[in-house]
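One chain of protein is taken out of this complex; the other chains stay put.
The first chain written gets the first letter, and so on, giving A, B and C; residue counts start at 1 in each chain.
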Amino acid sequence: MYFTSDNASGAHPDILAALTRANDGFARSYGADAIMERVTAQVRDIFEHPEAAVYLVATGTVANSLSLAVYSQPWSAVFAHTEAHIATDECGAPEFYTDGAKLIGVPGADGKMTPGALAEALGRIGESGVHGVQRGMVSITNVTEAGTVYTTAEIAALTAVAKSKALPCHLDGARFANALVATGATAAEMTWKAGIDVVSFGGTKNGCLGVEAVVMFDPAKAWEFELRRKRAGHLVSKHRFLSAQFEAYLTDDLWLQLATQANAMGARLAQGVAVAGARHQYPAQANMMFPEWTLGTHARLEAAGAAYYQMPAAPGMEAARLVTSWNTTEAEVDQFLAALRG
Amino acid sequence: MYFTSDNASGAHPDILAALTRANDGFARSYGADAIMERVTAQVRDIFEHPEAAVYLVATGTVANSLSLAVYSQPWSAVFAHTEAHIATDECGAPEFYTDGAKLIGVPGADGKMTPGALAEALGRIGESGVHGVQRGMVSITNVTEAGTVYTTAEIAALTAVAKSKALPCHLDGARFANALVATGATAAEMTWKAGIDVVSFGGTKNGCLGVEAVVMFDPAKAWEFELRRKRAGHLVSKHRFLSAQFEAYLTDDLWLQLATQANAMGARLAQGVAVAGARHQYPAQANMMFPEWTLGTHARLEAAGAAYYQMPAAPGMEAARLVTSWNTTEAEVDQFLAALRG
Amino acid sequence: MYFTSDNASGAHPDILAALTRANDGFARSYGADAIMERVTAQVRDIFEHPEAAVYLVATGTVANSLSLAVYSQPWSAVFAHTEAHIATDECGAPEFYTDGAKLIGVPGADGKMTPGALAEALGRIGESGVHGVQRGMVSITNVTEAGTVYTTAEIAALTAVAKSKALPCHLDGARFANALVATGATAAEMTWKAGIDVVSFGGTKNGCLGVEAVVMFDPAKAWEFELRRKRAGHLVSKHRFLSAQFEAYLTDDLWLQLATQANAMGARLAQGVAVAGARHQYPAQANMMFPEWTLGTHARLEAAGAAYYQMPAAPGMEAARLVTSWNTTEAEVDQFLAALRG
Partner (left out) sequence: MYFTSDNASGAHPDILAALTRANDGFARSYGADAIMERVTAQVRDIFEHPEAAVYLVATGTVANSLSLAVYSQPWSAVFAHTEAHIATDECGAPEFYTDGAKLIGVPGADGKMTPGALAEALGRIGESGVHGVQRGMVSITNVTEAGTVYTTAEIAALTAVAKSKALPCHLDGARFANALVATGATAAEMTWKAGIDVVSFGGTKNGCLGVEAVVMFDPAKAWEFELRRKRAGHLVSKHRFLSAQFEAYLTDDLWLQLATQANAMGARLAQGVAVAGARHQYPAQANMMFPEWTLGTHARLEAAGAAYYQMPAAPGMEAARLVTSWNTTEAEVDQFLAALRG
């Protein structure tokens, strides 16, 4: 009953097996391996964008940070939800990579920015000439940090606000597959067709060992990305082992199957939790949820062997952060729900 | 006949197998996995230093850059050989990580700094008060970029010069195992017993998929390292897969066996090349060498299927950079030498 | 009727005259001039702190930014009021100088942080281990950006909260003299005796041409400050011209006299404005105020020759930012009030 994070799960066997296949013989290093050529083609195909620039890195932190660094300036304001991962959980990595850009929190219920709140923030920043930071870009997380999901229409509404100020838009897709599965949208619909310029396309949380793609729809940005990646120590030498993971991940829709399982288990868990009487802090729309319980309930669950993070909530209550993974089983969910019911 | 680089070779089967073993079940993320605890113990044991701080990252570039960032300041001069990898081949990663420290090239034959040249450089820099950069630290590469090897006495002589100005010393050990095998020294003898404060202890080039350890002998530096690593996007979430590689690498002296093979093949290749009449640019002391041939010879080798990098040399000649790996075979070396003899 | 800013006024004649005196003959450059020795002694005397490190720079932006850079780390959270000048009006200079520290806004009425709000922010940040930025320091502006003034007790209450987490505290004293005059406190009482570690002690707005002192009560920070200042291009060569300004500024309490005049004119203006029926957005406690008027009133004032900045307020209203200076006269204030009354 391990619900701490989808990064606490291991890798899917097909992805592990791909490493062994890739291990055979010599391969050109630093991204010039043949597998990466195939990955690029796969990604372009999935995104229906034949010119997209595609790069692999080992962590979501750097996928996001490099995306921001390439699409903004040191004096930029980067607009993101107040609780965005890039703002709260990366120890200032965006500031490090951008040489000091400023993250501007945009509020919104359920972890989602609203167009109005974004417009208000854009109106407030960037109007003081040289004395203030300049409007730089917008970053949207989907699945959000609250476990909710933006529809493509909602994303398009946000990017429309951004585009009114000519700002590029980033999608933090650490759980991109889960967002697609939850909405039924295609990769193209959720990204460039909705006004997104650059995507952090996650693999790690969804069954890979450690690989994220960065997809940029303007290939003119490619070289700067490559230089920044190298300079950051994120150009891995035996790159075939990143490529192989992602190739396997994308092959035969494995990535979507894994997210489908994680989301299905999320739904089963969320429903069971609700039936048991708990309040969800936010609508549970993918594979992460935040139900509130008394400390006694938490103690009982812990005693039963459940593992998850707790965070402060209403008086006398604490919220649980429960995350299901590609390898979460119905049995595990049901065992948890049984423990919850006591 | 693939001699382009040791990072063009794959991973040792035992190390791959360790990934599969590590994949079982859930594990705490971000370095809190149980395997990492064992790795720390292994490294401390190997270095005979029970308090060493031990961290894993995915690339040598970042192992070096974080080491420099933790042990220097933005206004520091970092002294290294003129041809040091950190100075020439990392696209300014050290400058990025240190927020602008200045690399000062120290000349020396065969890729090795001499104590005299280091002392001269230390005397020249840091004497202009606030107007000049300040002496910061010294970085030594072993195996060197020229394929030569510092003895522990040579390292100690350099660190003695550094210590006379109270400067910390870094060892870029991308090929640390090869250096140990070449000299017969222990890990402790080549590092802290010789005055080294922080080591980039390479795994990738020597049979891992992608993992390097940073070993710091002053545990007071640990927390700053952790923050800088996170901020750089180099704290991987499914860290068990870094840990597992390094555990297997260190188990039963696998790391030393692999380096022994690479060095033995290097010696066989170097000797054969010399017997065939080529001049080595530098003494070939580990698994990398730079023989010079005419363009005609290069063409013949290429036609025979040999792969390696070429670089300008004496008029009419070009040097080959030949690197043997943990999985280079005698047959492969002999086939190359046969092609060389024509 | 020029109330746009105290930096739109010129320099006091005594300070200009000091430049001419200082111009005689040769002088050691880069801060080694004899006048600077006297300035250091003056500042130490005024602050009753014989060991304070004292430096001069040309702008408040850099006085603040270097103070933050010396007392924090790239991964630090710097806590300041939501509307603090360092957060809103310096185009990211603090982020640039600190290599990416994060400013955390602390709310509070009338431009003043409350101990409770600061404690809340300190409790929220720095509790997520390596994943979040670390608590770094606190910056307090006095006179505040709202034209209000912290008492020394209020400052001490804030620094007590900071000290509970061992955080250093910075005072942005761009209008330090005005704050002292407004409260009757001594320089020592408002700074180190109240828990402040480093002060930006303004001269420019209060009658100098362009000079600010940075006063650090821990002399161990001095050398780092000097290196950062040089590296920033803020160590001026003909430093005697900074020194001379500050010497004249401090001589015979000129700095306090000038602030007394500015504050007196501020009080006269504020009272007149209130009598005329305007609402002050914040209590006018020094030389800056924000009364609200209809657009018609603004038009009338403008037609009468008044100059000041306007900013949005309640519907149908705009606030005026009115700043009095060391050289504002009663006649000018009364002329403005007459124009206001129409």
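The rule is short, and it goes like this: a residue touches a chain if its C-beta (ideal position, glycine included) is under 8 Å from a C-beta of that chain, and two chains touch if they have at least 3 such contacts.
From a predicted model like this one, the values you see are computed outputs, not experimental measurements.
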item	value
Of C:Leu16, C:Ala41, C:Ala188 or C:Ala313, the residue in touch with the unshown chain	C:Leu16
Which of B:Ser128, B:Gln271, B:Thr294 or B:Thr329 contacts the chain that the document leaves out	B:Ser128
Listed residues B:Gly10, B:Pro74 or B:Gly108, member touching the removed chain	B:Pro74
Of A:Asp99, A:Asp172 or A:Glu247, the residue in touch with the unshown chain	A:Asp99
Missing-chain contacts mapped onto chain A	30, 73-75, 99-100, 130-131, 134, 226-228, 230-231, 235
Chain C residues that touch the omitted chain in the full complex	2, 4-5, 7-11, 16, 19-20, 22-29, 57-63, 65-66, 90-93, 96-97, 204-205, 209-210, 227, 230-238, 240-241, 307
Hidden partner interface residues of chain B, rising order	74-75, 88-92, 95-96, 98-103, 128, 130-134
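By our rule, only the chains that are shown with their structure count from here on.
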item	value
Farthest chain (mean CA position) relative to chain C	B
Copy pair chain A, chain C: interface residue numbering same or different (half cut)	same
Most central chain, Cα average position	A
Distance between the centres, which are taken as Cα means, of chain B and chain A, whole angstrom	34
Mean-CA-position distance for chain C and chain B (Å)	51
Cα-centroid distance, chain A relative to chain C, in whole angstrom	42
Residues of chain B engaged with two or more neighbouring chains	227, 230-231, 235
